[in-house]
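Every protein chain but one is kept in place in this view of the complex.
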Amino acid sequence: MTKTIAILTGGGDCPGLNAVIRGVVRTAIRCYGWRVVGIEDGFDGLVGNPRYRELTLGSVRGILQRGGTILGTSNRGNPFSYAVEKDDGSTELIDVSAQVLDNLRQIGADALIAVGGDGTLKIAQALYERGVPVIGVPKTIDNDLRATDITFGYRTAVSIVTEALDRLHTTAESHQRAIVVEVMGRDAGWIALESGIAGSADVILIPEIPYAMERICDALEARCQAGSRFSIVVVAEGAYPIAGDKVRQKQAAENFGVERLGGIGAAVAAELNECLGMETRVVTLGHLQRGGSPTPYDRILASRFGVRAAELIAASSFGQMVALKGQSVTGVPIASAVAQLNRVDPQGELVRTGESLAINFGR
Amino acid sequence: MTKTIAILTGGGDCPGLNAVIRGVVRTAIRCYGWRVVGIEDGFDGLVGNPRYRELTLGSVRGILQRGGTILGTSNRGNPFSYAVEKDDGSTELIDVSAQVLDNLRQIGADALIAVGGDGTLKIAQALYERGVPVIGVPKTIDNDLRATDITFGYRTAVSIVTEALDRLHTTAESHQRAIVVEVMGRDAGWIALESGIAGSADVILIPEIPYAMERICDALEARCQAGSRFSIVVVAEGAYPIAGDKVRQKQAAENFGVERLGGIGAAVAAELNECLGMETRVVTLGHLQRGGSPTPYDRILASRFGVRAAELIAASSFGQMVALKGQSVTGVPIASAVAQLNRVDPQGELVRTGESLAINFGR
Amino acid sequence: MTKTIAILTGGGDCPGLNAVIRGVVRTAIRCYGWRVVGIEDGFDGLVGNPRYRELTLGSVRGILQRGGTILGTSNRGNPFSYAVEKDDGSTELIDVSAQVLDNLRQIGADALIAVGGDGTLKIAQALYERGVPVIGVPKTIDNDLRATDITFGYRTAVSIVTEALDRLHTTAESHQRAIVVEVMGRDAGWIALESGIAGSADVILIPEIPYAMERICDALEARCQAGSRFSIVVVAEGAYPIAGDKVRQKQAAENFGVERLGGIGAAVAAELNECLGMETRVVTLGHLQRGGSPTPYDRILASRFGVRAAELIAASSFGQMVALKGQSVTGVPIASAVAQLNRVDPQGELVRTGESLAINFGR
Partner (left out) sequence: MTKTIAILTGGGDCPGLNAVIRGVVRTAIRCYGWRVVGIEDGFDGLVGNPRYRELTLGSVRGILQRGGTILGTSNRGNPFSYAVEKDDGSTELIDVSAQVLDNLRQIGADALIAVGGDGTLKIAQALYERGVPVIGVPKTIDNDLRATDITFGYRTAVSIVTEALDRLHTTAESHQRAIVVEVMGRDAGWIALESGIAGSADVILIPEIPYAMERICDALEARCQAGSRFSIVVVAEGAYPIAGDKVRQKQAAENFGVERLGGIGAAVAAELNECLGMETRVVTLGHLQRGGSPTPYDRILASRFGVRAAELIAASSFGQMVALKGQSVTGVPIASAVAQLNRVDPQGELVRTGESLAINFGR
């Protein structure tokens, strides 16, 4: 009898999700003759009345180059800790994982591919431990997952940020301004680091290297005296000042309403403004970094992940997650994959290259 | 004897400024055999010790496609009302226009081309009235100047915003969110209107049409019931609610710290969140809209402006400003040009086209 | 009773066709409550068994930014002169317009919107004369139609060519080469002219200005002696040498197999190679110029055309074609529109601007 496999996408959207779905569907139908069912809105689509639809070759036509996910996604919907509203208006977290298991059975799913980040993969692992034949596909636009060399979507984000830096350069230069650009990266500074090098930033601040404001001001003043009257500062949203500065930054935040202004970027700008006496502007890229058509690299990597996920089902390698290791895409245990962060090495080649190129990291 | 002409760029930077400079320099040197001097940092470069340099054919090589201005610009430097710091630390506004006249004489400028917006053109007109042979070139990224059909830089801004809307669509759709995008346009809503139509916005709010929040919520709810669970709302920074709502908006601003959050976009998002119960995000494009390489249209229009400015000098048509009228670039009096706003007609074809396409304008 | 309107797209594809379709469908359904039927593959879809499908609001979702046409198009299918294969293998042209009329009746079409170029509009006019309530929408990527100030798709093509020229500049400069770029424009040189100015070409050859090879070689040699050791030459496919050169060009074509090499671009390159003794390369952009997402301007103009076409039906203004005149989209008789070419004025402002910018037109 024909196998039925289900696929869902969870967590924040990311360029390449559709390429994964297309890779799974084409491989499943053409190579194995399976039926594919797409669950809508992540795990949320498996709670209550299940929301799903069949995915045919026609369903995935023309989606390789489209950003987002045709299945929808959701940040809610952890079935082991699902928020339900009680009669008195308060919210309670309950375990609805039994519904998920029931729904998968009802759909007739012989296997489930869960595409998502840390949160989604943890749910996938928990379901696997309860007997669901699960395959994981890692998604993290920040590139902060240790188990895979790199993930799809990340390079597209670097590309978008670099293009923004190219644009902001002309304004900074024409007006002799410092422009602070806040980018994604709560725990890992990869986006700031790579787009900063590619976009010719003068300062890059990342969570892995707590910064000293004095160093930054010194560097920019030296730059100014050498005749460059403008500066581009790239700040990962998770960057923070070293110990001594922590209190100062907190105060700055309070004084300037930084929390509301979008965080660390504004705080850095306010301090720069003070120490340099230079006009300073902040740009927060926010959701612009997630959207749009994936770069060729991300289309290919995501397609490879999708094809390999289907192959792992064919090999009954459940509990595995696809991952790029060197030149090849392989399977690794989901369990080993979650919660292991891939962070920038402050002494690594990339940071040192940045420093040789005259980039200041606030140290 | 060879004529010397000076050129400066004032006000906010704008894609196409370099194309104007190149057009002036090539025409002046090749067609007329003049010498060209570039004043640095707008009128500020003519106060105190003048800051300028000769512009040769080599100086303008490769700049056609570059954003910003190789001459630098400045928002300061109105010589009729120039801020100087006094001994007691306070600031005084004094008239330093005599310095400007002296410096132009010292440079040996037989004519001055001033490229800039309303502020720059007013100074140009005042200098013309004191005997300086001035030619104006209009620059307003918002397209809000009546005297010319369109200006360079505007279409590039529309292009950047449209690209951002294309990207945000995939995120809005995947997450079933409303995304509010705040764009430039203090007095005129052209950027919001054109990029909103081109980027398939569901709601467009512009200063020319005060909005009623209820209308917007009704429209988005109807959209939701028709099965589209996401929305893109484009808001010009100068948009505001109709009378009855004004107080409410003020309150919202206070409650949500809107002033700090970047203005009207956040206020609209907060209200949408409340009335729709839909996750809402705000993106403020800010300086991203000014930067980068001009579109072909803007490169051509700015080149035409530069060539024509030099020709107006050759014809001794001082006190004139270049302007696009229909298919041709012509000269109009600077005096008639300033302070006449080009605003969107709320009953005009473009707005009505938007409404036929199902866009809601909050009315 | 509800009206049914039909729409078809004919001739070469062009960015913006989908925006027209979307504009028609949204306006017809939302504003007038009509039914819309999409004919497939141009007039060919009305010959034999008609090929069509209903177009709903859902059919046009997400197509605004997509190139091509969801309806398909065809260069064949003139129903007044339709190619049919005879038993002996030869081809005969017969009049099948009666089938078209029958099929439109069978579909129940109360009106037909024909989107296309000169060929399509001529058929539309002929059908109108036989009683079909027709509205035309002009499409010509070359911008060679007199009846409308500009058409959609053209600016996208200029944009693509300009981007190609930007890219080729770096190669030409690094290798000290002349690069000849052949672009669309059989009867009118608009694409070559505008992209050449925007892309900083050194020579632009257009059908409106027959060129003298000596002038080009002189100009490029002068450029070389002034220190610029590379050149970009943009050639419209319809460009040709002035009288005396005609024979020479024909010979060159025969010698170098020019016809096969893609035409005039190769001929120019061969001659340049000879007169300059400089390495020369040819790039023929071909179909790259038609494809991809329309620019914001083209999305808006095409949307306006679509909306207005529906409005002309509502006003029963049949036999009319939508056209941009100054700032507004209006209706003009199809009859007056066809066969009136919009050509570059050799003495006009744009060409003179190019010459002031040091561009040589081979004269």
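Letters A, B and C mark the chains as written, and numbering starts fresh at 1 in each.
Convention: a residue touches a chain if its C-beta (ideal position, glycine included) is under 8 Å from a C-beta of that chain, and two chains touch if they have at least 3 such contacts.
What you are looking at is a predicted structure, and each value in this text was computed from that prediction instead of being measured.
One chain is not displayed; in the complete assembly it touches the shown chains A, C.
Touch with the chain omitted from the figure is made, among A:166, A:187 or A:279, by A:166.
Remark: the omitted chain is touched by one listed residue; of C:201, C:283 or C:301 this is C:283. Of the listed residues A:10, A:23 or A:362, the one in contact with the hidden chain in the full complex is A:23.
Of A:158, A:180, A:217 or A:323, it is A:158 that touches the chain left out of the display. Seen across the whole complex, the unshown chain contacts chain C at 9, 12-13, 15, 17, 41, 66-69, 72-75, 160, 163-164, 166-171, 173-176, 179, 257, 260-261, 281, 283-284, 286-288, 290-292.
Those residues of chain A that touch the chain absent from the view are 22-23, 26-27, 30-31, 57, 64-65, 149, 155, 158-159, 162, 166, 194-195, 197-200, 226, 293, 295-297, 299-300, 303-304, 307-308, 310-311, 326-329, 349-350, 353, 356-358.
The rule is short, and it goes like this: only the chains that are shown with their structure count from here on.
Overall, the chain located most centrally, as judged by its C-alpha mean against the mean of all protein C-alpha atoms, is B.
Spacing of chain A relative to chain C, judged by their CA centroids, is 42 angstrom. If you average the Cα atoms of chain A and of chain B, the two centres end up 34 Å apart.
Centre-to-centre spacing of chain B and chain C amounts to 32 Å, using the average Cα coordinate of each chain. The set of chain C residues touching two or more other chains is empty.
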